[in-house]
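Let's look at chain A:
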Amino acid sequence: MTGQNIPGGSTAGDAPCAAQPAQGHDFAIELRDINKHFGPVHANKDVCLRVRKGSVHGIIGENGAGKSTLMSILYGYYQASSGTIFINGRETKIRDPQAAIAAGIGMVFQHFKLVDTFTVLENIVLGAEGGFLLAEGVRAARAALQRLEREYELQVDIDAVVGDLSVGLLQRVEILKALYRGADILVLDEPTGVLTPQEADHLFRILAALKAQGKTIVFITHKLREIMAITDYVSVMRHGEMVAHRVTAETSPEELAELMVGRKVLLRVDKTPAHPAATVLETDNLAMTDANGVQRLKGVSFSVRAGEIVGIAGVAGNGQSELLEVLAGMQPPSGGRFVFNGHAYDAAHPADARGIRAQGLGHVPEDRNRLGLVSSFSAAEAAILGRQDDPLFNGLILMDERRIRENCLHLMEKYDVRPVDPALPAANFSGGNQQKIVLAREIERDPDLLLVGQPTRGVDIGAIEFIHRRIIEMRDAGKAVLLVSVELDEIMSLSDRILVMFDGIIVGEVDPAEADEKLLGLMMAGVDPRRDGPSREGAQA
Partner candidate 1 sequence: MKKIFLAAAALLLAGGAAQAGEIKPAVLFDMGGKFDKSFNEGVFNGVEKFRKETGIKYREFEITNESQREQALMNFARRGGDPILGVGFGQAPAMEKVAKKFPKQRFAIIDMVVDLPNVQSIVFKEHEGSFLVGALAAMASKTGKVGFVGGMDIPLIRKFACGYVQGVKYINPKAEVFQNMTGTTPAAWNDPVKGGELAKSQFDRGADVVYAAAGGTGLGVLQAAADAGKLSIGVDSNQNYLHPGSVLTSMLKRVDIAAYNVFKSAMDGTWKPGIQVLGLKEGGVGWALDQYNKSLITPEMKARMDQIEADIIAGKIKVHDYMSDNKCDF
Partner candidate 2 sequence: MSTASSVLKEGRLPRWAEIALLPAINVIVALLVGGLVVVLIGENPLEVVKVLLWGAFGFQEAIGYTLYYTTNFIFTGLAVAVAFHCGLFNIGGEGQAYLGGLGVGLVVLAFDGQPFYVILPLAMIAAGLFGAAWAFIPAYLQAKRGSHIVITTIMFNFIASTLMVYLLVNIFIKPGQMSPESREFAENAWLPFIHEMLGWFGISFEPSPLNMSFLWALALLVLVWLFIWHTRWGYELRTVGQNENAARYAGISPVRNIIISMLISGALAGFLGLNEILGVQHRLLLNFTAGYGFVGIAVALMGRSHPVGILLAALLFGALYQGGAELSFEFPRITRDLVVVIQGLVILFAGALEYLFKPQLLAIFRRIALMRAGG
C-alpha cells in the first residue's frame, strides 16, 4: 500500500502525519496527531485521519478501540490533549458541539437524542429555533425540510409525534436535523445496529444521495459487511491508534478483520452437523401481554431438541425479548403453554425464574447490564447471580466467600476473562469480559437448555469468536440452545434451524443452508416470499 493516494494519511509504522506534506484543500476533515488521555489511559494515540470531500469514509475498530472518543473530539464533547483539527483545510478549534455545528459537522448518534412527545418538526427546530417568535422559525424550517426531504429520499411525516415513529424513521429525523443545521460533514456512529436489512439498505441509499450532493460522510461501525458495501475509504483503529488506511475497493473483509484484532480471525464458524435428540423445550401457542396491555407474543409454537441450536431472527422489538422472559420464568404467559424437561407451564402455572433454573435452564439475557449483572457487585458476586442460594456457596448462615471466589477464578480462567480479579466491580470489565462472565456462569451450571439473547452485542471481534465457540461446544455436548439475535451473520452461522419472528409471531422457519439476508430480511419484515404473503400462523417446528 502506498500512502500518498490514500486519504487518511500515514499507515501504521509510518512517520507521524505532520511530517507529511499537506495535500491541499480537498480534505473535509484532517486530524493531525490527535492525543487524548483519560488519566493514565491513552485513548487516542497520535491519530491522523484525512477524509476526502464528498467521500464516504468508514472507521472500523473493536469496541474500545477509540473510535467514539475520536468522534467525540471532532464533535466537541471532549478536548484533545494535543493535536490539531483542520476542517476544509482550515485549522479549527472545536470547543463544544456548537462550534462543531458551526464548522458544518453533523452527528447522528447510536442513541437518538430526540424528545418523544414533540413532533418531528419541533425536534428538528429544537435548539435552532432562530428568531424571537417560534412560529417564524417553524415556518422557515418546514419549507427547508421539505426541500431536504425531496433531495435526499428522506421521507418522514414532519408533523408526526416522534414517539410514534420506528427506529429507521427516527434515524432519518436525526439526519434531517443535522442537515437542517447546515451540516456538510455527517458523522454516523454505528447507524445500522437497530435497523432491519431493508432499513439499512434504505439508509445506504440516503447516504449515496447525500454523497452525490457533495456531502462528506464518516461512517463508524464494527460490521465489515457494511464497510465493504458503502464506503470509499476505510481507516482501521486498534488500541487507540490508527493502524491502517485502505481504499475499500482494494481491501478484503479478512484483511480488515485481521487489522482490527491484530491477528488472524476466523469469520465463519466451523461446526459439524447437528445431531438432534429428544425434545427439551416445546411451546404451544404461547402468548404474552405486557403491563401496558400490548400483546407482545401472539401465539408462538416451536420446539428445541437436545443437541441443536435454534436461532430466532428478527428486528428488535418483535417479541423475542418477551419470548425469552416468559421461557426464563421472568414473565407469566397470558395464554398457551410450554413444556420444558417434562414440566408444563401456562398462564395459571407460570414458571418462576428460580424454579425453572432448578429444572436445568440457563439464561444469557439479551441485555447483560440491565438483567445479567449487577454492575456494582464484584465479579465474584456477579458470577453467582441466580445461584446465590446454592448450598455449594453457603454455610448455615454466612456465605462461603472462599468458594465464591474460587468459583469466579475458575470461570475467569476457563473463559479467559481479564483482568483476573474477582474483587473488581462488574462494571469495570469491558463489554466482552462482562459477557464472558455471564456466559461462563450460565454454561458452567451445565443446563439442559441454554437461552441466549444477543450473545455478542457490544462485544469485540476476538471475544465474539470465543463466545460462538462456547455456544457450539454446548450443542456438541448434547444440550439444547435457543439463540435470539438481531445479527443475521450470527444467526446464520450458528443456527441449525432458523425461525423468524415478526410482530409476536413466528413467520416461518428457514434452513440455514438456504438462508440468505434477502430472504431473512423479507421475513423479518413480515413477508414470507415462499408463502407469498405475511403469515399469521406460527410455523410448526
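Assume a residue touches a chain if its C-beta (ideal position, glycine included) is under 8 Å from a C-beta of that chain, and two chains touch if they have at least 3 such contacts; residues count from 1.
As a selection rule, all candidates are chains of the complex that A comes from, given by their letters.
Here the structure is a predicted model, which is why all the values come from computation and not from measurement.
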Ask   = Thinking of the complex as a whole, which of 1 or 2 is in touch with chain A?
value = 2
Inquiry  = So in the complex, the part of chain A that touches candidate 2 is made up of which residues?
reply    = 37-41, 43, 64, 239-240, 328-330, 352-355, 357, 363, 365, 370-377, 381, 384-386, 388-389, 393-394, 397-399, 401, 419, 421, 424, 427-428, 430
